[in-house]
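Excluded from the complex is one protein chain; the other protein chains are retained at their positions.
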Amino acid sequence: MSDILINKVKQLLSDKAIDIFIGHGEGTGGRIRPIFVRTPEDAEQLIFNENCKQSWANYLLKPEVKAAGKIGMMATKHALRAMMQLASEFQIKDNEVLALYWDNNELKSSADFKEIEAYLASQNHDILPHEQEMIDKLNAMTTQERWDFWQKEYEKCIKCYACRSACPMCYCHHCAAEGNQPQWIPVASHQLGNMDWHLMRAMHLSGRCINCGACAKVCPMHIPLNLLTYNLITPIQQEFGAIAGMKHDATYALSTFKTEDKENFIL
Amino acid sequence: MENQEFEPKIVAFVCNWCTYAGADLTGTSRIKYGANVKIIRFPCTGRIDFMLLMKAFENGADGIIISGCHPNDCHYSTGNFHARRRWVVFRNLLNFSGIDTERIQFSWVSAAEGFKWADVVNNTIEKVRALGPYENYKKINVPTLFAKEDNNE
Partner (left out) sequence: MEPIIKIIKSASLATIVDKLKGRYPRLYAPVKKQELVELEVINGFNDIAQDYLLTTQSVKKLAFPRVEKILDYTLQKGNIQQQSPDTSNFPETVLFGIRPCDASGFRSLTAIFNGDKPDEFYKSRYEKLIIISFACNKADAYCFCTSVGGNPGNTEGSDIQFTPVDNDEMLVEILTEKGKAVADLFSDLLSDCDKPVDKQAYLANVPVVFDVNKVIDNTTKSFNNEMLWINQSLRCIGCGACAFVCPTCACFDIQDEQNMKQGARLRLWDSCGFSLFTLHTSGHNPRHIQSHRWRQRLMHKFSYMPEQLKVVGCEGCGRCSRACPVDMNIKEHLLQIAEL
């Protein structure tokens, strides 16, 4: 798989179809790291195997990467969904980013939103069984048990904001956590500050989360904070029929409404 | 026994055009309701940021009421429809992270529903009184932090 990818990227770079390619590379001790390829020779470092599940879509809006020119990216299913979601939020344009992706062991390349949408529609986007199991387990708990569970998790947080940095949807230049007039989220990494931060983040990602799981994977304190946003995916899909990252022209579920929306808790 | 002395603090976030006027009507109609509620007036339920609910709990509220115009009655046409979606999601998130959604009462109260407003407030007060002070939040809120002597770690 790696060879096909390397040859393709070499060709793209020598044809000047792209200026920079974001792909998977060998990291320390078997880890996978993102690598940025600018010349056909450097493309040799690219790899692709079953461990390359990471999405690099969070680099699409990074100024230094954008400054390099036309971007090509090795895209996992999640990276493609992130692209669609970013497009629906007017952050990238059609034909701006060339995505390479595997469709039944065939390496396809496309910058066309319609083609990517068609591919995504053929894929399964459910969250992983062990994640669903954890969500079900939490939902079966009492409110107090859930509170205790999350307080224990929030306590670990050191507020390094790796979750925010790794999230393809957290691209705001001015994050709500940095708003200080008033200070919505305490800057301190005490329990209140940590809880406020994670709830605010989850709420801002509701209806936008493409369940790539990057936030939890990068957390140096191993907080399963992806569950916070994953838990909202099913209700939003059921109640409002919206699923993030499938269409480049989708409307954000919380910026629209239907008069017949249902709820059962308003008197 | 302790709860007999406990007077719940309730914060009400209400919209200017319906519920605030409804509460006004409650007063002018001389209908009595609990004095535990502090009303904060907003232009529209659409303006009630979800963070405000958390700020209320942080600052010592034991219960929260959120109320605005009935669907289709919004002064700005659609504010309450947007708010409704937000609450569906936010309530789910709060519930999932173990915050007691029993303490948050959502309602639609029009400018003509003075009686309903008194009912909503009184029922919420009774519900929160039965639940007791919101100890979970009080353990982590700001005054507790100030009192903490050894903040090592």
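List of remarks:
Order as written gives the chain letters A and B; numbering starts at 1 within each chain.
The criterion applied here is as follows: a contact is a pair of C-beta atoms (placed from the backbone, for glycine too) under 8 Å apart; a residue touches a chain by one contact, two chains touch by 3 or more.
In this text, all values refer to a predicted model and were calculated from it rather than measured experimentally.
When the omitted chain is restored, the residue from A:Arg33, A:Lys93, A:Lys114 or A:Lys137 that touches it is A:Arg33. When you scan A:Pro63, A:Pro129 or A:Gly241 for touch with the missing chain, the hit is A:Pro63. Take chain A: the residues that touch the chain left off the picture are 27-29, 31-36, 58-59, 62-65, 156, 158-162, 164-166, 178, 183, 186-190, 217-218, 220-222.
Rule of thumb we're sticking to: only the chains that are shown with their structure count from here on.
Distance between chain centres (mean CA atoms), chain A to chain B: 34 Å.
Chain A makes touch with chain B in their complex at residues 138-139, 143-151, 176, 184, 186, 190-192, 195-196, 198-200, 202-203, 206-207, 227-228, 231-232, 235-236, 239-240, 253-259, 261, 263, 265-267. Residue ranges on chain B touching chain A, taken from their complex, read 50-51, 54-55, 58, 71-72, 78, 81-82, 84-101, 105-108, 116, 120, 136, 140-142, 145.
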